[in-house]
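All protein chains but one are shown in place.
In this document, chain identifiers A and B correspond to the written order of the chains, with residue numbering beginning at 1 in each.
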Amino acid sequence: MIGNLPTVLAQGGVDWISFDIGRLVDQFWYNTVNGLAYGSIYSLVAVGYTLVYGVLKLINFAHSEVFIVGAFGAYFTFQFLGYESGGIAQAPLIETIVNLVLALAVAMICSGLVALTLERVAYRPLRRKKAPRLVFLITAVGASFAIQQAIMLWRNPNPELAIQLVAPQPLFEVFGVSVTNIQLTVFLAALVLLLVADSFINRTRLGRGIRAVAQDPDTATLMGVNKERVIMLTFVIGGLLAGAAALFYIMQIPQGVVYNGGFLLGIKAFTAAVLGGIGNLRGALLGGFLLGVFENYGQSLLGGQWRDVVAFVVLIVILMFRPTGILGESLGKARV
Amino acid sequence: MNAHHFRSGTATKVPFGQRIRDWWNGLSRFHQWAIIIPVVVLVYLMPFLNFFPITTEPGTDFELALFNTARIVLIAIGLNVVVGQAGLLDLGYVGFFAIGAYVAALMTSRDSALYAEYPWLLVVVVGIAVTMVSGVIIGTPTLRLRGDYLAIVTLGFGEIVRLLADNIPALRGNVGFRNLERPPGEWSDGTRIFTQGDGIPWYWLTVTAIIAVLILVGNLERSRVGRAWVAIREDEDAAEIMGVPTFRFKVWAFVIGAAIGGLSGVLYAGQLGFVNNARFDVVTSVLFLAAVILGGSGNKVGVILGAIVIAYTPERFQVVSEYRYLIFGLALIVLMIFRPQGLLGARQRLLARGRQAYKRLVGKPEPVSTESPMKDAGKRTGV
Partner (left out) sequence: MSKNGRLRILAVAATASLTLAGCAQGGNEEPAEGGAATNDSAAAAPDAPTDAVLPAGDGTGECEDGLSIAYIGTIAGQNAALGVAILNGVRLAVEEHNEANAGCQVTLKEFDTEGSPDRATGVVTQAINDDSILGVVGLPFSGESDAAGQSFHEAGLVTISPSATDPALSQNGWDTFFRGLGNDAQQGPAAATFIGDDLGAESVCVVNDDSSYGIGLAREVREALGDAVVCTEEVKTNQREFSAVVGTIEAAAPDAVFYAGYYTEAAPFAQQLFARGLQTTLVAPDGVRDDQFVQNAVGAAEGVYLTCPCVPADGFGDFFDAFTELAGTEPSTYSAEGYDATTILLRALDEGLSTREEVLEFVRDYDAPGLTKHFKWDEDGELTDTPVWVYRVEDGEIVRDREIG
């Protein structure tokens, strides 16, 4: 009955969302620590979005699949190295580190190759035809779909059985919050990789090429920059970092090796890139950490079920009101 | 672009789609009807053509497969208004479909506090009205963006609709609404006409809805609204300068598309008798989009064909069923590279009188476009 409408609205209007400020304050440091550890993954993936966007003005929707292929690569490396699902491996520390580095290398190579293939197969033909930008996006969506489904058909819809090389253990406490060995490793490793990427773009000759093309492709070409090579390079760098992110992800969440495991994470990483200022490398870094932390604050404030909504709302609000993000879009300079 | 394409139209090779189109446009109204009516009758008689090679049995019940195909066709026609006519890439279209389904659930399931014995037609009307309003609500802020930013924001809204269904207790999340009411009516032997198991009445109802929607959308297209959409699609800035209130007409496209999506959602929920949050994800949105792009966005016959390919082939061929998303994903890539205009690939730039005038002036019909309707929509983002 329409008479019930007030009741329903009350049910739907008051009960379903509540603001628990006490919990937000109580768990502030807990959320900050967790958010930074998880946000480092967003940052790494966001770099891929931001570089490609900076150079090509293209939202590489399939970047989430570049990421998940890396996760599979790392997973199968674990398997190849003789780790079994279920228990926690008891290998000596040195061996574990060597194996992790191996898995990192494989994951990065896998993701890099997928990114490169994508560029070659899906985007380059369109560039040749000077296709409009939305056509690129549709192609990217199709590629994302196709890769996901190919993985699903190859494996199955359920996650791979979890393999964990290092058991999570609390190491020390900051502000009363224990930090696990995995969180610390992931955070530091991600930070190092991001700094390496940043100095590569800003300090090297190749990096200068990328910035030049981002600024003005035609002039850059006239100045002797090989545009095609620069484009390939940006895809490869994005792919390599996404592969690293994938390893760090499955170290934290070993149950995440599944065909569609990259989708949501990819959208969130894109959100991070937009938040920081798409096209801006340091923006991606900042955006990733911020989103990781915001997401956690949001779910403390509103409840765990609002986690994903927080990310989407951030995305929409930023796109609508400040599409240049926090640091502005600049790989070379601000875009007009 | 215009000059270039007008010239390319004089090339000697006339594509097949174009020839069909010319032939069709050359027919008199009377002749056109003489062809349309038997085709429509045939479409209504489809459930009785349940034999090899058309049938989908034993894999899937043929009548239900027909209903599901018709349902996707309806959705594709709705999405085509947004994507094909107005050139707005909407990745969150499934949200409107979901809203329609949820309105039906809220009104006709005993699990809902709003349940009452509403006439079923009222449910349809409310479902359409609510989706139209939500089209305005979602469209007003987002349609200030263009191109890829618009696509991503609509995707975000689509996901938020799904997540809200999950998070608001009154919408029952994954548990869902059961036993939705179906349209009234009984056969002479006292059994219900509309049941979950019998696809025929649902199929006929949906086909009727499709025809009604086609007439409505066709008329809209030939009106000022349709011309405004085409203008926006072709070059939004130029349209704005020429005095077309682009924003208002973009919202209109969104709202009309939403209404059709909502109608489809109501039908879907009615037949299935169950609604929860599981079927309204981005994957479904992309599948709808694939139907439109595959057939040829901007071309009603094309998108109908595309929707049939998307919905019918997986039911007909078990092999396709397993690989369907892979196939349609790859199809999107291949089409965008080699045939961005889709299978039929004839989009109209001129409508009704304009077309006749063109023919009289140039001496031949307006040429087929060989591009995606996204040609200019993506020129600039909202920055």
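Definition applied: a contact is a pair of C-beta atoms (placed from the backbone, for glycine too) under 8 Å apart; a residue touches a chain by one contact, two chains touch by 3 or more.
What you see is a predicted model; the values in this text were computed from it and never measured.
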- Message: In the whole complex, not just what's shown, which of A:Y38, A:F136, A:F270 or A:F294 touches the removed chain?
- Response: A:Y38
- Note on the structure: Among listed residues A:L100, A:I163 or A:V274, the absent chain is touched only by A:I163
- Message: One chain isn't shown here. Among B:N179, B:T208, B:S223 or B:Q318, which residue touches it?
- Response: B:N179
- Message: Considering the complete complex, identify which of B:Q32, B:T195 or B:Q356 is in touch with the unshown chain.
- Response: B:T195
- Absent chain, residues of chain B that touch it: 60-61, 64, 166, 173-176, 178-179, 195-197, 272-276, 278-279
- Item | Contact set of chain A toward the excluded chain (per top definition) | 23, 26-27, 30-31, 34, 38, 85-88, 156-159, 161-164, 167-170, 178, 180, 182, 253-256, 261, 296, 299-300, 303-305, 307
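As a working rule, only the chains that are shown with their structure count from here on.
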- Note on the structure: Cα centroid separation, chain A vs chain B, in Å, comes to 33
- Partner chain B, residues of chain A touching it in the complex: 1-2, 4-5, 7-8, 11-12, 15-17, 58-59, 121-122, 125-126, 129, 131-135, 137-139, 141-150, 153, 263, 267, 270, 305-306, 308-309, 312-313, 315-316, 319-320, 323-324, 329, 335
- chain A partner contacts - residues on chain B that touch it in the complex: 89, 91, 112-116, 141-142, 144-145, 147-149, 151-153, 155-157, 159-160, 163-164, 166-171, 282-283, 286, 289-290, 293, 322-323, 325-326, 328-333, 336-337, 340, 371-372, 374-379, 381-383
